[in-house]
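A quick write-up on the structure given underneath.
Every protein chain except one is present and positioned as in the full complex.
When the chains are written out, they are named A, B and C in that same order, and each has its own residue count from 1.
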Amino acid sequence: MRIDLNADAGESYGVFTYGHDGEIFPLVTSVNLASGFHGGSPSRMREAVALAKAHGVAVGAHPGFPDLVGFGRREMALAPDEVYADVLYQIGALHAFLKAEGLRLHHVKPHGALYLKACRDRETARAIAEAVKAFDPEVPLVVLPGTVYEEEAKRAGLRVVLEAFPERAYLRSGQLAPRSLPGSWITDPQEAARRALRMVLEGRVEALDGGEVEVRAETLCIHGDNPRGPEVAQAVRKALEEAGVEIRAF
Amino acid sequence: MRIDLNADAGESYGVFTYGHDGEIFPLVTSVNLASGFHGGSPSRMREAVALAKAHGVAVGAHPGFPDLVGFGRREMALAPDEVYADVLYQIGALHAFLKAEGLRLHHVKPHGALYLKACRDRETARAIAEAVKAFDPEVPLVVLPGTVYEEEAKRAGLRVVLEAFPERAYLRSGQLAPRSLPGSWITDPQEAARRALRMVLEGRVEALDGGEVEVRAETLCIHGDNPRGPEVAQAVRKALEEAGVEIRAF
Amino acid sequence: MRIDLNADAGESYGVFTYGHDGEIFPLVTSVNLASGFHGGSPSRMREAVALAKAHGVAVGAHPGFPDLVGFGRREMALAPDEVYADVLYQIGALHAFLKAEGLRLHHVKPHGALYLKACRDRETARAIAEAVKAFDPEVPLVVLPGTVYEEEAKRAGLRVVLEAFPERAYLRSGQLAPRSLPGSWITDPQEAARRALRMVLEGRVEALDGGEVEVRAETLCIHGDNPRGPEVAQAVRKALEEAGVEIRAF
Partner (left out) sequence: MRIDLNADAGESYGVFTYGHDGEIFPLVTSVNLASGFHGGSPSRMREAVALAKAHGVAVGAHPGFPDLVGFGRREMALAPDEVYADVLYQIGALHAFLKAEGLRLHHVKPHGALYLKACRDRETARAIAEAVKAFDPEVPLVVLPGTVYEEEAKRAGLRVVLEAFPERAYLRSGQLAPRSLPGSWITDPQEAARRALRMVLEGRVEALDGGEVEVRAETLCIHGDNPRGPEVAQAVRKALEEAGVEIRAF
């Protein structure tokens, strides 16, 4: 049994430091690095790539909406062509730093509102998948299982990597619980670790609205930007290792 | 005898159209495409790459200072590390659009104030050369001959491509005449064509401050953003062709 | 009988020129000037304010979404607090240029996707109205009649100025026809002029889906950024003047 632990990172911008990259990188096996649209200035991207290299962490691109002030968390009505061009641009920008360091682009995972929009808007999902395919059809796309986003990634012929969120509550329907619902966010590291374990070992977890929900996962997302992010990563990792789960990049 | 004609292009940004790409691309053999820092939004970059492909024009990256409002024409006190990261980022962003279209990155030529700073600031020049080398040591760098920029490009082991400016007046010293000097800018297409011809056939041209100056050139820059840019390109091209000069990308 | 003619303007950004301000300003009685979020860099704002002053045109603020690359035409999921802060910021930035020229802020009219969102999203409308009120409760807000935007502007105690669009087709319901519908956009200057006249003299116009629709208007919007914008403005103005309608700012 094996699993990947991923974290969004490289989101600092110039003097503005964001997240806890230095503490998170030793604990995860893959990172999704920003490319300047929602965070991640060129110098900070370079720094994040060097950190990933030092820790032997697999590096993926983390394209977002062009909304630095909103950190890519506000949905934008981009036309599919605009999504395609924005994603391609961001992949390329990150790829240059990887190429300069002799690393390869390991995967792509959209950020924030772009990820969420892709999960329910087929045209957005398709534009993302087409951009990845146009850049390199061998690069896998990290997706939320059971969404049009997963469907479109597959239809484009890309390898999909299924993602689950131990820190987020799920609904019985399989969807992530909206952040507005009480209990939608798990902040206790031990509880997150317990959930991660169930997800990996049993393929299911308790739903917020009662009962259980199936959770298929090849990678678990750790939110390194939470105040307790590093603690959560530590607890999840420890629990998985103690249960004999191999933690390594997909 | 042969020469390349190059033009800065792809500098439109969203709804903001800049230059005369549609008229210029059929007349030149290489273009330098912006990557978003001084112009060139993702969708407009994609459009410019498609146009270049349609016309069989060689495509280079055209990295500039991060100054959209100033169009990269205002010198900025970037540390060499910042220049390196900014150039690498911009090369990568453009490269993604080329890769998606099955094209290769043909060369790099810095834009505006970054180009001019590289000509006289060794650290800036070195940072640009190192960024190109880190991305791909086979990619040539377009340089102004006789500058520290040429020296650093060579020192990095890059192929340099010498550039001359038929629309710009030269001083006897070999430098471009400052734009503030009367007569520093040649706007008449026939005069630009005559100068282009002398540069290519004789390797020299009249200096603004008297006498003549040696001009070594493997590529001539045409300013497509001038109101008469397309006319100049037409006249230069015609004069060279009539003189039996082969016009093709370096 | 009197009417105001307004145009969106001052949307150029650095070297990027947008619209036809020089031709439009002599033909309209009020302009809505951008403040940098979707267009309008500081130097170009200053230029537009000077032009408005020279032509004696009333100047309003034209706040948009923070989306320069999308020209503020793409809806964004901003929280009401974010709308409030963005609108207040943009009003203030423009106001400084007016104050420096001894002019007053005549009105506020949101731009593009922000305007459209305000017409159907009450919270957005309220946030805009609250921002204007907080800055100066005497400043009127230009609104589309019959919308929640009009309601919220009134509820905030602001004076509302009703706007109509001679170049846009209306539906029988009173709404603007979506741009995707054939015939939704009137490009012929004479036809736009004829419609403008009906709107002002009869308070009604033909609907795209049959029959007629009531149109209440204190100001008519002319799209100066269309290729034929100045022609339309000319034709509308001429038709109104010949019919004895007084054209002056509200």
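By our rule, contacts are C-beta pairs under 8 Å (C-beta built on N, C-alpha and C of every residue); 3 or more make two chains touch, one makes a residue touch a chain.
These numbers were taken from a predicted model, which means no experiment stands behind them.
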Chains in view that touch the one left out, judged over the entire complex: A, B, C
Hidden partner chain, touching residue among B:Asp21, B:Asp67 or B:Asp225: B:Asp67
Candidate in contact with the missing chain, chosen from C:Ala9, C:Val31 or C:Ile91: C:Ile91
Touching residues on chain C - with respect to the absent chain: 36, 41-43, 45-46, 81-82, 84-86, 88-97, 99-100, 131, 134-136
Absent-chain interface as seen on chain B, which is shown: 66-67, 69-70, 74-78, 82, 113
Touching residues on chain A - with respect to the absent chain: 13-18, 39, 41-42, 68-71, 73
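To be clear about the criterion, only the chains that are shown with their structure count from here on.
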Sites on chain A at which at least two other chains make contact: 82
